[in-house]
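Other chains of the complex are left out, but the ones given are in their true place.
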């Protein structure tokens, strides 16, 4: 059940979408040094969907930020499609979405989606065409001229995803993008995300707190543990191709089995230890 | 961040940030130093009659009359005010006057705070009162003080409550309170309206009334809004007291020295800057004193620190 | 306020308040001297002398009943009377106008007629009417000059912002003479200046007078008695100031004037010159001089076309009744109310007015 | 602000009509009582003129009031524009470099507490008593402080998620500044400008008390009061209030327009 090789077959000549090697991350704060990550090794194959799960503070966001080159590792290397994370950021090799949609409130849906294109200096005709495409992709065709405050939380997240896809990246980084949505909208968005990922063929690194979410979406679930943050286990989801998954999977026995598997990987320590999670 | 705001940081954090604090003071001093250099450099290099563009003097004159040397202003502070025998040094005269004005401003501040909070409570209680009063409270600050300085003095002179006879300084304090009440009324209203809906509903589920909600919830929650308002009010009270002293001619305060030394500025240009320095120091001291209040009330500012 | 006679025992003083028109200074030396020398107390009065700032109008404080007497310039009060103030001039302390218009010696401004097209300084606050009256006599319209409001000092003049500055002989004129000429390193002298005195023009108007509440003068006997007692003490104060300018100057300094001793002494000395000698007795209102002031006031319009007064003031605007009584009693007591022997002293002004 | 349904603790919010009517009614009542008092002889009509008498003067001196409001208003406007520009520039400088922030701190703190009356005479000497520059500068200084403080705060409000996002787009410093930093700060700046607007007017007005060319509202208020023409003085005060109100409303409209979507 545990495996460190990508589920999707990848020949060694194709560079992995993400390759994290022997990474540590230490923050120095006023109170002293905080070791957020130690000894992280992880490879994500092109087109693969990998979720990161673990208790609060285990370093999920930190790991994602290292991949995005929003922070630099203290030791070790992070590569994206065979180049350094830094190079990959400059080349816009990935798209990113956070828990907060983070839309610019003074721009319309179309304006927000166009932002990365605008900043990259794309000609306006091309921009408009791409925005139309993306708006349709995330099912917001009628809302292109709305402002964020006129949208529901789920719709805002869809805009954020469209924006992340604007430059057709082969890698999507997502940090709890559905964390603020209600259960039903969330399930719907999960199915949408699988469809979009299949459409674009992008690899996805997805941070979540929710076991069912991780199970439903992923090829592999990376279970992390805190203090200091490290990879406790990597659980491969034996649920078939992500592109083929549909809502009825959620009532499937295999689904519940996988949930239990991830739960057990998470609770590697006895359950009462969880109390420690929220003491600080 | 203003210096006064820095003074408001509670001691716990201060001690931890001793190095940062030193840096703040260091840069602050550097800023003042730079300003001084700028002054002297322009005085040395600028034309005596200033820079006139299209008939408009865009940069000031550099004559000694218009821009005395900094060292002359400083040196003047140490010399006696006048040649009269036993005259105090100028700085002492400024300190004495400033302390009188500070006392009056403090009285005006207290009155302003009481009135401002009372108005805020009324506006919080009845929304229609907020609609009716708030525009006038905003407009009140566009009435030039000087327009009613004589009125206040005149009405005051008719007030006699038992042994308490109206004193001229009280007129000045009343005028000072006119500037002080404004930020308090606005800030306190915002503060009283600040509690989260969830807290208000919680009080409701405890079936407590308006008054208990006010004292247990609204006032404590208003503290982070009230403190900057009180600080602004302190600065305003000082400005108001100085203006009112000029306006009514009250003796002994810094406002009085402002006009008096301005009258002597032709022959003694450096002297006129002394009461300005005094007024600024006074304002900073007044605003800084409110910081003490912030330290006393620091329990009520926890949410602020988090932010 | 009661009267010195009737109120309680002999040791009980009648409280009286006097509103000045500016900060304490040598211009008001007589009143401070009367207080300091005990003349008020001797007259059974407990006098509070109230200085004023920029926005306190003495005649209004009086008219409102805030104070019992006020010092103010005649033309300004005439305006207030037309606006509804009910006050009476009971003693014309200053017999002459002390207002000057000062220009640089090389400015070509030698008389009021030369004002045309120039920037003329004035304090405003009603002090500008003398200028307009003098100009009216020269056939100059108030719009033919640019009036600039002067500050509390002479910097506008010294920096060349205005061509001719308004100055009182006892104060602002001295301020110029206390200033170092940056070109020579020496103090400016009278030779550097062209000085136009309004006393020599038709624009001359009566200045510091003591004003009382008309209604109370008419109906309140105690007030009438107090008025005479008050005037007597004030006159003794001014006589003291004439005879002892140095002491008088020290008294005003002690009373809160912020000027240095040389400037203060100059001010007392120049003020004395405006009062003494007083051919009719100090404080006596010369009907011709009064009428001249009224005529000048009637003739003047300011730059917005507004006029100080539009009609003759009422008869109640002045009376010699009380000053005559005071003068008579003082003459009997042997006080020199004419100051025929008055001789001004020489005062050396020192740098900075300190 | 609590929502409508937090009603248990507060009475119902007034509707739009009530919100507009309430201050008007209060104003009318106060003016009415004032008129009655002024007519009753309880208050000296001479010192506190009746609203009717003030109204008469307003009608009579309307043209002078208008031109005076023009002079004072222009000074205030130039001061407001100058002060706001300087405030924004200084705040940008302060936010871009810590040392600049530290160096500006004491200067701004001092400016925030300086009484205009103290500064007016020296500025008149520095810039000339025959020009309006001193007054405009005073209005500018008064406006500078709130604009600087609010803008500096606004420049610190950029959301971390926006900053991260722009970094992932490999945006340049200038692009970041333009697309998020300035745009996020704009509503704060305009709040500062609104606060500054009445300050600029009152400062321009008060500066006129300390010499300079005549004809502005401040000068006319003091001249009228000095000649005991109190109804006229109050008429000019009313003009001053209206001028302040006009500035306030215009800047409020600007603020509302800019902060519609934060």
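Labels for the chains are A, B, C and D, by order of writing; each one numbers its residues from 1.
In this text, a residue touches a chain if its C-beta (ideal position, glycine included) is under 8 Å from a C-beta of that chain, and two chains touch if they have at least 3 such contacts.
Predicted, not measured: the structure shown is a model, and the values here were computed from it.
**Q** Tally up each chain type across the whole complex and write it as a label-plus-number formula.
**A** A x2, B x1, C x1, D x1
Definition applied: only the chains that are shown with their structure count from here on.
**Q** With centres defined as the mean C-alpha position, give me the subunit B-subunit D separation in Å.
**A** That pair's centroid distance is 17 Å.
**Q** How far is the middle of subunit A from the middle of subunit D, if each middle is the mean of its Cα atoms, in Å?
**A** Roughly 49 Å, centre to centre.
**Q** Where does subunit C touch two or more other chains at once, residue-wise?
**A** 54-55, 57, 60, 64-65, 151-153, 155, 159
**Q** Give me the residues of subunit B that touch two or more other chains.
**A** 61, 65-66, 146, 150, 154, 246, 262, 265, in rising order.
**Q** If each chain is a node and each touching pair an edge, is that a line, ring, star, complete or other?
**A** If you draw each chain as a dot and join those that touch, the picture is no line, ring, star or complete graph.
**Q** Which chain pairs here would you call touching?
**A** Applying the touch rule to all chain pairs gives A-D, B-C, B-D, C-D.
**Q** Going by the contact rule at the top, pick out the subunit C residues touching subunit D in the complex.
**A** 54-55, 57, 59-60, 63-65, 76, 79-80, 83-85, 119, 121, 124-126, 146-153, 155-156, 159, 161-162, 303-304, 308
**Q** What part of subunit D is in contact with subunit C in the complex they form?
**A** 44-47, 64, 121, 124-125, 128-131, 208-214, 219, 222-223, 225-230
**Q** Can you list the residues on subunit B that touch subunit D in the complex?
**A** 1-4, 6, 23-24, 26-32, 34-35, 50, 56-58, 60-61, 65-67, 124-128, 131-136, 138-139, 141-147, 150-151, 154, 193, 195, 197, 200-201, 203-204, 210, 213, 235, 238-239, 242-243, 246, 255, 258, 262, 265, 269, 272-273, 275-276, 279-280, 282-284, 286-287
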